[in-house]
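Structure record follows, encoded as structure tokens.
Note that this complex is displayed minus one protein chain, with the remaining chains in position.
The letters A and B name the chains in turn, as written, and every chain counts its residues from 1.
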Amino acid sequence: MSRIELASVSKTYDNGVAALKPVTLDIAAGSFVVLLGPSGAGKSTLLRTLNGLETPTSGEVRIDGEVLCRANLRAMRARIGMVFQQFNLVGRLNVMTNVLCGTLGKRSSLGSLFFLMRRADLELGHAVLARVGLTDKAWERADRLSGGQQQRVGVGRALAQEPAVLLADEPVSSLDPATSREIMDLISDIRRRDGITTIVSLHQVELARRYAERVIGLNDGNVVFDGPVGDLSDDVLRRIYGNGGHSGDVADA
Amino acid sequence: MAGTVAMWPTRSGWPPAGALAAGAAILALLAVAAPAAEFDPVRVIDSLGAMADFAGHLLVAPDWSYLPDLATKMLETLAMAFLATVIAAVLSLPLGILAARNATPHVAISHLTRQLLSVMRALPELMWALVFVSAVGLGPLPGVMALAFVATGFLGKFFAETIEAVDTGPVEGVAAHGAGWLQVRRYAILPQVAPDFIGIVLYILDHNLRAATVLGLVGAGGIGYDMVMSMRLFQYDRIGLIALAIYVAVTVLDRASDQLRRRVI
Partner (left out) sequence: MTLPPLPKKPFNPTPVWVALVAALFYVVAVELDVGFGELAWGARDMVEFMSRFSSPDFSDIGRYARLMGETLAIGLWGTALAVVIGMLAAPFAARNLSPSPVVYRVTREVLNLVRAMPDLLLALIFVAAIGLGPLPGVLALGLHTGAFLGKFYAECLERVDRGTYEAVRASGANFLQVTVWAGWPSILQELVSYAIYVLDRNVRMAVVLGLVGAGGVGIALTTTLRLFEYNRASALILVVLATILAIDYLSAWLRAKVR
């Protein structure tokens, strides 16, 4: 359970778009943080700098005091699990294999190139599948599952890394409300039992209210709010969703 | 091995049955074929030495005096490819119509034509070139004939398939106004297949250039003869130039036809 620090991290893309203005944050080990904001606010960008999927234009990211850079990228990534909006599974492979992708960071062996897995890893996979409730689908092709089930596999894959940090980039935006709550329950439960530092980006205010401890509100690349979820007043929401925010997101509140 | 230390992520612990079966079949086939193909690792390693030796020889000053002759031969090669492609394009139109089930006068004709086209494209151009050289003598003519022959087989089949995939609406529309057999094909079918056809003709042109470079081997014109002779006579100062010329010609034509394809389609 790792502590994450961002020191003046900013990201400007090659086409000139300043997706993230310099941000300094300190996220305590084991906390549950929700990044809230409208589309294009920079939530995804911020999240992706934490595991190196985006390289900051300035500033540095530190995990347990160690700076994230090219040299230690792989080792760091192995400790950081990520759940994606589009699930990003390998459709043709079965559920168990998709989950076992999570162990690749720890196993650079030749065997992994031939899909040979250690017994210990398979047992880990089995345990993970039980936790996400997909034991009976272990050998099915991932692309035959429903959206909610596929996301469970995504969560499972992250769990298989036995991570110190869990990142979730709009994990429920492609799911219906009932399934969304199931997935958020799952993530919340994992965090409660394992104490993993969890950062989830959402645009649905209602879900933020239900699950977050701390909310960081973003608008147009800037942090406009940072505090406990209890302080999420209508005023604050207006600040977050003010210019160019989707009125639909505010209606969620 | 399954179940002890390492296993595969499947229900049984082994790789999927289909994959295992296919893999075994392929390996068996390769094992049977190995002596015939003389693919033995020792020989391959040895040959690498010979290869390096050969490559060393190539690093000599090129024979610049050969350049004009080379250019002529390359142009001849290009010309052969061009002529053959045009002939094939023209011949494949009626053959394609005859072979297409929805445009042919009678279904038996379509079957027959399809078989004919199949045979035409089955054998490699060089083989036909060999035969045609025996018939009409040396020079670019048998080369053009061979290229055109095979290309017609290919284009004819492609054309037939494109016609069969055509939208029937316009065809019925034109026919309903009392258009004759030929007119239906000209006004309703042809316009629909034209863009695809041009694309494939360009592809055939590219292919024919590559094929034309070797026909000289059997005396059917083009750079092929020089290529073989310079190898046999160990004229290292020419081999490099020839290989380079072929590479340049093929690449230039590739890019040009890409451009053309983008404009026209």
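In this section, a contact is a pair of C-beta atoms (placed from the backbone, for glycine too) under 8 Å apart; a residue touches a chain by one contact, two chains touch by 3 or more.
Everything quoted here is computed from the prediction, not taken from an experiment.
Listed by label, the shown chains that the missing chain touches in the whole complex are A, B.
Within the full complex, the residue among B:47, B:168, B:183 or B:259 touching the omitted chain is B:47. In the complete complex, the hidden chain is touched by one of B:91, B:175, B:200 or B:228, namely B:228. Checked against the hidden chain, the listed residues A:8, A:24, A:39 or A:86 yield one contact partner: A:86.
From the options A:2, A:31 or A:51, the residue with contact to the unseen chain in the full assembly is A:51.
Even with one chain removed from view, subunit B keeps its contact list with that chain: residues 26, 29-30, 33-34, 36-39, 43-44, 47, 50-51, 53-54, 76, 79-80, 82-83, 86, 118-119, 122-124, 126-127, 130-131, 134-136, 139-141, 144-145, 210-211, 213-214, 217-218, 224, 227-228, 231, 234, 239, 243, 246-247, 250-251. In the full complex, subunit A touches the omitted chain through residues 51, 53, 74-82, 84, 86, 88-93, 97, 101-106, 108, 112-115, 154, 157-158, 161.
Quick note on the criterion: only the chains that are shown with their structure count from here on.
Distance between chain centres (mean CA atoms), subunit A to subunit B: 50 Å.
If you check the complex, the residues on subunit B that touch subunit A are 3-11, 15.
By the touch criterion given at the top, residues 94, 96-97, 100, 111, 115-119, 122, 125, 138-139 of subunit A touch subunit B in their complex.
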